[in-house]
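Just one protein chain is left out here, and the rest sit where they should.
Moving on to subunit A:
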């Protein structure tokens, strides 16, 4: 097995070259998202990319195969590179289904692997894929189709940032009436502002390119946010984790499911039993007594006794409230209860 030195070239051109020499191996494309194209005697037999669900993900996410069936085929067939054939021989898939699924996966992954004009590319001679050869595709057809797909996307909405950024639906559509296809509905319902198009494709078991295509269509309709150019605002995306580190390690751990919406009122009711010594202590202190392990090390900050209803001193009250993670959930539950009461 020889490895060509990693060089920055056009992946499509290198594919044409190795295909012309009727080589066998894998073209590994670096960069983002990157991918790999498997070639057997000059013909493309498989392709994969992190942005495109593979055959296994497609079959399992759709429910066509049970995860266990797929795993069994992997266990049995990986070493001999006949996973695909096993699935057909064991009657889990028809030959037609397998071929169509593999063909779809090849063109899908090839789009992500081969569309960059230049990327770090390696060719590992002799490498084969564990799926085994199911279909043989002319590399020229793959290259041509990749180029066509790039053009198609730009016709819909010429902004490639939509393809990789986390998907966020607009809160208010810019039109009176919105018509969605079922694929678009699926994407919007599962877009939570954190998932990227690749995440959504994997989650839903949908082709990566088709996902990007629908997202571009929705961006053109103004239904999803087009990512801003400035990316340097990560604090908008991931909120709660960073603050947790600032909390005193000796603080009692309050699990979110235990944290009531109105901690002061509810916890105060439970104070007398476990904490006999300082009855009017703030409620969190009594929780440490329950947790036991850190009752020796944890000394509650000495506070002046307050009048009923008085606020905590600023340095105490200013800390992030321990109920933070659960807040949304609790708030939602309260809204739900209120709505039920209205029925």
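To be clear about the criterion, a residue touches a chain if its C-beta (ideal position, glycine included) is under 8 Å from a C-beta of that chain, and two chains touch if they have at least 3 such contacts; residues count from 1.
The definition used in the following text is that contacts and distances are computed from a predicted model.
Peer 1: Tell me the UniProt name of the left-out chain, picking from "Xanthine dehydrogenase molybdenum binding subunit apoprotein", "Roadblock/LAMTOR2 domain-containing protein", "Monovalent cation/H+ antiporter subunit B domain protein" or "histidine kinase".
Peer 2: UniProt lists the chain that is not shown as "Roadblock/LAMTOR2 domain-containing protein".
Peer 1: Could you tell which one of A:91, A:174 or A:309 touches the chain left off the display?
Peer 2: A:91
Peer 1: For the chain that's not shown, point to the residue among A:122, A:145, A:159 or A:225 touching it.
Peer 2: Touching the chain that is not displayed is residue A:145.
Peer 1: Give the residue, chosen from A:40, A:124, A:140 or A:210, that touches the chain omitted from the document.
Peer 2: If we include the chain that is not displayed, A:210 is the one touching it.
Peer 1: Would you indicate which residue among A:14, A:29 or A:59 is in contact with the undisplayed chain?
Peer 2: Of these options, the touching residue for the absent chain is A:59.
Peer 1: Given the full complex, what residues of subunit A touch the hidden partner chain?
Peer 2: 53, 58-59, 61-64, 88, 91-97, 99-101, 103-104, 107, 135, 145, 148-149, 152, 179, 181, 204-207, 209-210, 213
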